[in-house]
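A single protein chain has been removed from this complex, and every other one stays in its place.
Take a look at subunit A:
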Amino acid sequence: MTEKQVIRFRLNGRPVEIAVESHESLVDVLRRGFQMYSVRESCGQGLCGCCTVYVNGTAVSGCLYLAVLVDDCDVMTVEGQGSFDALSIVQQAFIEREAFQCGFCTPGMVMMATQLLQEHPLPTDEEIRHYMSGNLCRCAAYTEIIAAVHRASELMKEHGLTLPASTGSAV
């Protein structure tokens, strides 16, 4: 066993601290320490996107990201994006376009789609496929996810709705 190290970071806008071992991944720590169960380890190799979280506003694979590295960082999970009573635009669009089946990959998809729309508010199909290609869905709801990203883009443009800040606000 290695020595534990205390790290402090902001999780969905709130300051937190936890003692972690050097080998622990961000997925392990978010689940073990903070019950952030939207962050899921599936392939364990950074290939499926089920563990997508933002670190300092950038999407990373939580299963490959060592937890010690988020010391003093902003970490955001889908729990920080929206809630039952206040869904984010992307979450709303996913429901409207039925862009999920089992839902296991959905938080990662929502995170990635949100970052895509921050960078490309009016993405083409090609841009969506390219940007989202690191996220897998075994139920294969891809056609619907592409439609959902377009729908979210439309909601932003036509209704002036905005995306949640990628560093998270206190929830």
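Basically, a residue touches a chain if its C-beta (ideal position, glycine included) is under 8 Å from a C-beta of that chain, and two chains touch if they have at least 3 such contacts; residues count from 1.
What we mean here is this: contacts and distances are computed from a predicted model.
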- request: Assuming one chain is omitted from the figure, identify its UniProt name from "Phosphonate C-P lyase system protein PhnL", "Trimethylamine-N-oxide reductase", "NADH-quinone oxidoreductase subunit L" or "Xanthine dehydrogenase family protein molybdopterin-binding subunit".
  value: "Xanthine dehydrogenase family protein molybdopterin-binding subunit"
- line: Among A:58, A:83, A:124 or A:162, contact with the omitted chain is made only by A:83
Task: Return the single residue from A:91, A:115, A:153 or A:166 that touches the missing chain.
output: A:91
- prompt: Just one of A:10, A:40 or A:151 touches the chain that is missing; which is it?
  reply: A:40
Statement: Where subunit A meets the chain that is not shown, the residues are 1, 23, 31, 36-40, 42-45, 47-48, 50, 77-79, 81-84, 87, 91, 94-95, 98, 100-107, 110, 125, 128-130, 132-133, 135-146
